[in-house]
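Only a single protein chain was left out; the remaining protein chains are all shown in position.
Order of writing sets the chain letters: A and B. Residues in each chain are counted from 1.
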Amino acid sequence: MSQTTNPPKPDTIYFFGTCLIDLIYPKAGVSAVQLLQRERVKVIYPQAQTCCGQPAWNSGYRDEARQVARAQIKFFPKNIPIVIPSGSCAGMMKTHYPELFKGEADEVEALNLANRVYELTEFLVDVLKVQLQDLGEAVEVAVHTSCSARREMGVADKIEQLLGQLSNVDVKEQAYKTECCGFGGTFAIKEPEISAAMVADKTLHIRATGATQLVSQDCGCLMNISGAFAYQAQHEGKAAPKAQHIAEFLWERTHG
Amino acid sequence: MAKPTEFRIDVEKALGKTEVRAHFRKAMDTLMTNRRNQFPDDAALQALRTQAQAIRANALSKLPELLEQLETNLTKNGVQVHWAETTDEANQIVLGIMQKHHAQSIIKGKSMVSEEMGLNHFLEERGIEALESDLGEFIIQLDGETPSHIIMPAIHKSKEQISKLFHEKFPDIPYTDNVDELTASARRILRDKFYAAPVGLSGVNFAVAETGTLCLVENEGNGRMSTTIPPVHIAVTGIEKVVEKLSDIPPLLSILPRSATGQPITTYFNMISGPRKADEKDGPTEVHLVLLDNGRSRIYSDPELLATLRCIRCGACINHCPVYVRIGGHSYGTVYPGPIGTILEPQKEGLKVHGELIQASSLCGACGEVCPVRIPIPNIINRLRHDSVRKDTENTPTQDAGTRRKPLEAAIWQAWSWSASHPSLYNFGGKTATQLRGLVPNNLGAWTKVRTAPKLAEQTLHQQLKALGVDHE
Partner (left out) sequence: MSNARTAILQRLNSVERPVVDVSARESLSVVSWDKAECIHRFTERMQAVRAEVHRSDRGNWLDKVAEICKTKGLNNLLLSPKTEWGQVITQNAAQFPRLKHYERSIEDWKEELFYQVDAGLTSTLGGIAETGTLILWSSPDEPRTLSLVPPIHIAILDTDKLYTTFAKAVKTQGWLEQGLPTNALLISGPSRSADIAQVLAYGVHGPRELVVVLV
């Protein structure tokens, strides 16, 4: 759950880029850093960082997840906020590290790290209180909030709060908005048929809004939904709404 | 590729039935909307969930004492209490009671524990008729099916299917697809059965230790009939259903039907504290309670898994599950479907039998969000995934722990872990991967059946931020 009291704006923060953004969506990570820097916050990106450990955690391989998590704890030692452009990875560090390290020698360090974790949109809205000015063309946007942002981090409304500041952005609400897109990490691989049925419905509902743009705070969901959009474009000749991480979308529309 | 399992086959079949899927969607939408309308004030809902959780957690923390207290008070009230470790023992107890009364038939109110026991089948094998009287249960029994939902057992059936079924099974009744007429027919048929039944069976929603009282929640009145008309009433329940005090009941009754069907309260709330007294004119002259363990005490022994036993069987997790709504209840191949089944069945029956279910969750958390007693269902799924592949199997009570650990999968995770905890290896791997991105196949198996393959970036974020001069310490 998001903090009830937010700390004052810090001078310096850590940025945890996530492995998915590192390898597939680096532009989202760069945009997030630029958004943060524009608010006159010094961003530190420890180059040693790798992955939060969630894939192994969700697959039941806790020792393997802990080994990776333990490395991250070492790479983010300072007592400053850690901002993460993903509800899912933020949720892993904030809510699951305490479970993963329960009774371990470095439990205190894990708890300390967990307490410093912020999801990006949460940080922009609640801590930095950003004021955005829209420089873009009029556009209709659908928002997909990831389940982890919604339910683990409790930051479901932050994207809408940010988009609400953009005068030329019209948010279109899709049916079954709060329902999972069917990604679920290894779920998409282990239960491909169910996952496919879920993403088929998700794309259907987003298309029905007429929005030409989709934003989310999680690249896992984006990979799933935009992959399905692209497939449907290739095989069924349907137009594919543009799918972007919220950071990338915000930066594109607001930097001069 | 390994042979597809029964679960896989059932899932594919279920997903192929578009009409049934649309039917489930509509039904779950209604249940979700009804529930939402019952809780207009979120703060009040959260306070009530916290209270309900505390009531159930308190009861579990005193479980053995409360069971003894319940037994003492029920006995004082004239109810005979039986204990069963296994479903077979429970079935034998029911059979024994019936034999004592030379009873050839039993009429049943809705009871998921009796489904768990496979009681109908057990009795029928011994020449005893077990008749379901809940309308939904009656319908699926006519068609030789099992419930597809714990509170709406016939939810998978359309009105047309039920109309045809009635006509087929009762040719004397003219065909109708009028729900009131169908219901009236069922009433007439079952009235005669209630009239003649020597034994009635029911489940239990809550058992109050303090007063020795069995509580039953229902809408139709068949629960009342089953527990009132036949001279013998047998109640079956899991050992976890006990609560400490009478004052624990109103909050639970407040949250159960609202979470389940979105009703403010069910039509009947039936509190039974004993058989007919000497001066009373109706009610059974004998009341029995069968307390069933069937793996529950094993679940009880683990502080994390214990939360599973808080469940009050409302079905809200099922109604809100994006997996259940698509595959329906029967695909699970279990007594309890949906998220609660996903955590309960593998614990009850072992990971060898039902371990596959724990993969059937995207961990979206919708179940945990609506659970009236705040069972952290996604966390328990995660824990069971761990149990299924862990090496230190002595540290969990879960049956068949570690048996789903496959050498290749384990090796992959170990290699991943090694690489992701050694930055130089990871970065080398990342850079190499992006450089070789053209070699990533466009066919990634199941993923690319409905999606295009993701493309690796030209340069990793690590590389790009370094180039931009972002401080990296």
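Basically, a residue touches a chain if its C-beta (ideal position, glycine included) is under 8 Å from a C-beta of that chain, and two chains touch if they have at least 3 such contacts.
These figures come from a predicted structure and were not determined experimentally.
The absent chain, not drawn in this view, touches the displayed chains B throughout the complex. When the missing chain is restored to the complex, the residue among B:S105, B:T211, B:T403 or B:T448 that touches it is B:T211.
Summary of contacts with the chain left out: across B:I106, B:I150, B:A207 or B:I239, the touching residue is B:I239. The omitted chain makes contact with just one of the residues B:H167, B:R187 or B:K466: B:R187.
Mapped onto chain B, the footprint of the missing chain covers residues 27, 30, 44, 47-48, 50-51, 53-55, 57-58, 60-64, 67-68, 82-85, 89, 93, 133-136, 139, 152-155, 157-159, 162, 179-180, 182-184, 186-187, 190-191, 194-195, 210-211, 213, 219-222, 224-225, 228-229, 239, 246-251, 253-254, 261, 264-277, 279-283, 291, 293, 297-298, 300-301, 303, 306.
Basically, only the chains that are shown with their structure count from here on.
Centre-to-centre spacing of chain A and chain B amounts to 32 Å, using the average Cα coordinate of each chain. The touching residues of chain B, counted against chain A in their complex, run 8, 11-12, 15, 21, 322-323, 326-327, 359-366, 368-369, 379, 382, 384-391, 409-410, 413-414, 416-423, 426-427, 430, 433-434, 445-457, 459-466, 468, 470-473. Across the complex, chain A meets chain B through its residues 15, 17, 19, 21-27, 29-30, 33, 42-51, 53, 55-65, 67-68, 70-71, 75, 99, 147-148, 150-152, 178-180, 182-200, 223-224, 227-228, 230-231, 234.
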